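Missing here: one protein chain of the complex. Every other protein chain is in place.
Order of writing sets the chain letters: A, B and C. Residues in each chain are counted from 1.
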Amino acid sequence: MSVNLLLTQIVNGLGIGMIYFMIAIGLSIIFGIMHFINIAHGAFYLVGAYLCYALVSATGNFWLALALAPLAVGVVAWLAEPGVRRLYDLPASLQILATLGLALVIQEAVILIFDPLGKNVAAPAGLRGAAFFGSFVYPKYRLFVIVFTAAVAAVLWFLLERTRYGAVLRAGTESMQTVELLGIDISRIFSLTFAVGAALTALSGVLAAPIRGVEPFMGVEALSIAFVIVVIGGIGSFTGALAGGLLIGVVQSVMTTFWAAGANIMIYVAMALIILVRPHGLLGRA
Amino acid sequence: MTHSLPATQGPPLAVSGIEKRFDGFQALKGVSFTIEDRGVYAFIGPNGAGKTTLFNCIAGRIRPSAGEVRVAGRDITRLPSHRRVHAGLARSFQITNLFASLSVHENVRLAVQAHSPRRVVNMWRGRDTLTDVGARTDTLLARLMLTDKQAIPAGLLSHGEQRRLEIAMALAGDPRVLLLDEPTSGMGIDDIDIMTGLIAEFGKSMAVVLIEHNVRLVMKISRSITVLHRGAILRSGLPEAIAADPQVRAAYLGAAA
Amino acid sequence: MARFKSSAWGLAVAIALVALVLPLMLPSYALATECLIFAMAALGCNLLLGRLGLLSFGQAIFFGAGAYCVGILSLRFGTGIVAGLLAATAVSALLAVAIGWLATQRTGVYLIMLTLALSQMFFFLCYAAPDVTGGDNGLMNIPRPNLAFGGHELLSLASPFAFYVFVATICTVAFYLMARLIASPFGATLEAIRDNEDRAVAIGYDTRLYKVIAFVAAGAVTGLAGGLYALALKFVPLANVDLAMSERIIVMTILGGTNALFGSMLGSIAVVVLSYVLSDIWARWQIILGALLVAVALYLRGGLASLLDKAVARANEGARP
Partner (left out) sequence: MITRRTFLGTTLTAAIASPAVVTRGLAAEQVRLCTALSLSGPFASAGQPAEAGTRLAVSALAKDYGLDVSLTMIDDEGNPGRAIPKLIVALQQGVRFFSGAVLSNVGLPMSAEVSNGGGVYVSSVGADEITGSACRRSTFRWPVPSYGAMRQTIVPLIDKHPETKRWYTITPKYVFGEAMLREAQNIFKERNIEHVGNSYHSMTETEFSGYLTNAAAAQADVLAILNFGPQSTNTLRQAADFGLKQKMKILLAWSAGTEQYAEIGSDVLEDVYVGAQYDAAIDSPGNRRVVELFRKNLNVTPSYAMVNGYVTAMLLMEGIKAAGSTDPAQVIKALEGRKYEGPTGDEELRAFDHQCIKNYYLLRGKAPTKKKDKDDYVDIISFGKSFPDAQHSDCKMT
């Protein structure tokens, strides 16, 4: 295995890992605050990616899609949250039944609106093709994704760890009652959390679209990865989701060279072991 | 019902050198005592004295950092909760804790059934066909004055009735030692009187370990009172002696101040 | 329904009646057979979810293991039908000891996640072992031997009708046994654990042991269903062990309702028949299925069985003068 190859694999893993991180952090904060198992979480990713496709096809402007698609998904989630709220008090089995149904409806609606054929989304003009660093070659768009997601993660970190909203959110992950006692309007926190989580996940969908194209079943794939990362990193933990995402991304990427089929088995073995040994995740709060 | 467990010789309850540390805070600093006979043994002390921690260490809800708990001579320090019951140690909870959606009768029946282990995993019989279990259930319901309430869900009982049901379930296995954590908390006067009478009566056939705030009740029925203060035993003795002890008074007043 | 709950015989009669009527309502024995097989799979899930409140995403492990077991035994060793199905039941039950023991280390969401992880692990293991499982292509050309005992052929199962009768008999017995199980002291203890596990421990029950035993019973009946499915299709697809299969079994269970075992039969019929009828009408039929799931979760929490309950209650009311 050459140094170049290993380097590529690691950089790849970082890029994919950052996208995973953004899918997972959305699920993580929503689950942390609302304790609500959302099987339809992948739909945010799916809809984000399809909005990106639709906007790029209509306007030819990827940057517009990057700004508008997450915003649109966030606003819809904000508006929909009071309706979703009635699910929070249901037993887990009914939450799963309802959101599984919702995921099916959204996925099939996407097929109905577009069609079942996968679509290609072109990377923005300046970022097509590869950048050459001596003998190391890497697609420009993927480099952009790494830089961009790192910036988003930094902003997010600031929001979650250094602002009042973040403090409330972290307190809420421990106990929502405490937050209520502090005289904070819980329903606004719920709506905001749901919207932010949805928008982040949609953003990851937009970013992934030029790399892997869009197709109606991409949401399912995103969902299982997000669950794995949330479990490994710890529910409600920012650093956990980041570490979990990068870890899974890099392990997956590097493993492909050695034993591709084993990568998946390993990931789920790791997930099971962490639940058994450290149920609060590698970096979760006990 | 009798138990055929090994090592039934020895005092009902012997606790020696129990310590418990929580992240740098020493909740119990080596508590030792032995209960030699039947009767009601009360543990009192100001808030934060370590009563509940001690109770949980004996009941098996938390594991002590050091020390040993023996029931009828048998070391149960490392036994999981459910097996302590079979060793002759029963307990009731401070917060009412029942099978709320099941009937009063079923609550007691389940507790009795737990003590006929060979038939518990029997998957073939109807659940009401174990006749000795049924008889014992009826006896317990009568003893705790719950017979006429047996058909309603436990969650619908009054507070006092729920505490009695708790105790009926704890008694199911005919324990050597009964642990009661504030059995009268939140009760009305009438209920307290009933409960006081019942506890006194249990003391005739087993060792009752009582953690209680209600000092008047404790004075009335206890054979011995132990005062805990800052994780250690301050005094232990007859009710009258404890009531007159200046150090006990100081501990309570100091805590209040 | 209350009578079905208390009386195993009542449930057995109800299941037998359904098995009698089903072929008259459906276009083929194959469809009716599938309904009964999945009713058994859902029955296992019902025991865990309804009696214990445990939601397992690992049911496909048992279903798939049962199917692979029958497939491999009959393809490689020419094992008979009874021995094959018994082996499928036993192997799934053994797997359930392991899965149950691991899964019950945790509770709530963590238990769900744990079963999910184990289920995915099992899927990728089966995928990565094509020599055993046939990999993505699955096991094909599985024979369906005739029912024989001690060298004497008793019944040919070649015709769809004969096989349906065979499955219906097993299904009725399985429901009867499960009803006996939950009516027993063991079943009472499971309810107690669901209601308040802390308390069950405090009165002296080793609750984890009970949960593992429940997993074993659920695994056994699900594995038996998987074994029958292999014989029904004469084929074992990899899809038997995928996450969608676990989801399907869970959906049937919750849709049917977990307050009564009979709900599993209703849930299975609903999902099997709906997906058959709807997919014939509209390629986007899953929109309808999805909307139905949401509606049931919000407005019919007791599942289809509660609907039947209400209908019976209304009929009783109407009968009174």
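Please note the rule applied: a residue touches a chain if its C-beta (ideal position, glycine included) is under 8 Å from a C-beta of that chain, and two chains touch if they have at least 3 such contacts.
Every value quoted in this text rests on a predicted model; they were computed, and no experiment measured them.
Trainee: Sort by label and list the shown chains the missing chain touches.
Mentor: When the full complex is considered, the omitted chain touches A, C.
Trainee: Going by the contact rule already stated, which one of C:57, C:122, C:235 or C:262 would touch the omitted chain in the full complex?
Mentor: Going through C:57, C:122, C:235 or C:262 one by one, C:235 is the residue touching the chain not shown.
Trainee: Using the definition of touch stated at the top, determine which of A:130, A:182 or A:273 touches the missing chain.
Mentor: Of these options, the touching residue for the absent chain is A:130.
Trainee: Can you list, in ascending order, the subunit C residues touching the missing chain?
Mentor: On the subunit C side, contact with the omitted chain comes from 27-31, 34, 127, 135-138, 140-141, 160, 232-235, 237-240, 244-245, 275-276, 279-280, 283-286.
Trainee: If you put the missing chain back, which residues of subunit A would it touch?
Mentor: That gives, for subunit A, the contact residues 2, 4-5, 8-9, 12, 16, 108, 111, 115-120, 122-123, 128-130, 132, 137-139, 141-142, 211-213, 215-217, 221, 252-254, 256-257, 260-261, 264.
Operating definition for what follows: only the chains that are shown with their structure count from here on.
Trainee: Counting only chain pairs that touch, give me the topology of the graph as line, ring, star, complete or other.
Mentor: Its topology is that of a line.
Trainee: Which one of the chains is closest to the middle, using the mean of its C-alpha atoms?
Mentor: Of all chains shown, the one whose C-alpha centre lies nearest the global C-alpha mean is C.
Trainee: Just curious, how far off is subunit C from subunit A if you go by their C-alpha centres, in Å?
Mentor: Inter-chain centre distance comes to 34 Å.
Trainee: Per the centroid of Cα atoms for each chain, what is the distance between subunit B and subunit C, given in Å?
Mentor: Those two chain centres are 43 Å apart.
Trainee: Subunit A: which residues touch two or more other chains?
Mentor: As it turns out, subunit A has no residue touching two or more other chains.
Trainee: If you look only at subunit A, which of its residues touch subunit C in the complex?
Mentor: It is residues 35, 37, 86-87, 90-98, 100-105, 107-109, 111-112, 224, 227-228, 231, 261-262, 264-265, 268-269, 271-272, 275-276, 279 of subunit A that touch subunit C.
Trainee: What part of subunit C is in contact with subunit B in the complex they form?
Mentor: Checking each residue of subunit C against subunit B gives 180-181, 183-189, 191-192, 195-196, 198-207, 213.
Trainee: Which residues of subunit C touch subunit A in their complex?
Mentor: So the residues of subunit C in touch with subunit A come to 49, 53, 55, 102, 105-106, 108-110, 112-114, 116-118, 120-121, 124-125, 127-128, 243, 247, 250-251, 254-255, 258, 284, 286-287, 289-298, 301.
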